[in-house]
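A single protein chain has been removed from this complex, and every other one stays in its place.
So, chain A:
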Amino acid sequence: MAITCPYRPSHADPIAHVEISVCEQRLLENMEGGVAYENDLNLKATELRLGLPGTDCTKEEQAVSGARNNKRPLKETSEECRAKGKSDAPHDDQGTATAPKAQIVGWPPIRSYRKNNLQPKKAEAEAAAGMYVKVSMDGAPYLRKIDLKVYNGYPELLKALENMFKLTIGEYSEREGYKGSEYAPTYEDKDGDLMLVGDVPWDMFLSSCKKLRIMKGSEARGLGCGCETDLDFLMQHVSTCSGINRFIAYEKYVTFQSDLDVQEMSSMIF
């Protein structure tokens, strides 16, 4: 029963959180030598193994340590967070040199925090011209920032998001939202509504988008275009929502199909 941070934003992936607890448990277990030993004196039991994880260890431990890697994004991405969208990925040292001399990783030895916070005047000027919005992804602990002005349209923006978060978003269709992956890019507009990226023309999107959020999992799947979806899809959406979202989904549903068995629906909601 791990103590957890109560103030984490609600869209943080609960699965990622469980991973930590499991890891922590494993660490504790291992510390206490808690791998069970039998009572009789058998050699294997008394032998302290010095093997690397993955050789003698159980597969489970491997999976856990592997899963743990997925939890946090790459360091370079977190620094891009600081660089306000400049693609100054420090790991790109192998020959992608735009400067006259190829940039070497970690040289000169200045901490990236200092490097990225050092030319505020320039950054300010660019910020004034650019349109920076925050991008959050469900399950990722770091927020990112991108400059929407840099992109000419949705395809470019989506490609950039895919590159940034190392995932595929899939194809947009008006009817069904983003098919082909478990991620869906959404945004919050001026009125605070959650919209699917691509629903409105690009210019309107530029002027109204306040922040981006890449949703994951079933919540993403359910975010279609609203009431034009068929019954099963909507039922599924309703069942995955909770609280107020469920109610809103139900409302949308009721206005669309008035001859439904209300009883059946309400049993799902309440």
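The definition used in the following text is that a contact is a pair of C-beta atoms (placed from the backbone, for glycine too) under 8 Å apart; a residue touches a chain by one contact, two chains touch by 3 or more; residues count from 1.
In this section, contacts and distances are computed from a predicted model.
Visitor: Can you pick, from "Proteasome subunit beta", "Hemoglobin subunit gamma-2", "Vacuolar protein sorting-associated protein 33B" or "Transport inhibitor response 1-like protein", the UniProt protein name of the chain not displayed?
Guide: The record names the chain that does not appear here as "Transport inhibitor response 1-like protein".
Visitor: Among A:8, A:149 or A:210, single out the residue that touches the unshown chain.
Guide: In the full complex, the listed residue that touches the missing chain is A:8.
Visitor: For chain A, which residues reach the chain that was dropped from this view?
Guide: 2-9, 17, 20-21, 23-24, 26-28, 30-33, 37, 39-41, 43, 45-53, 65-66, 68-69, 72, 74-76, 78, 81-82, 90-91, 94, 99-101, 103-115, 117-121, 124, 134, 141-143
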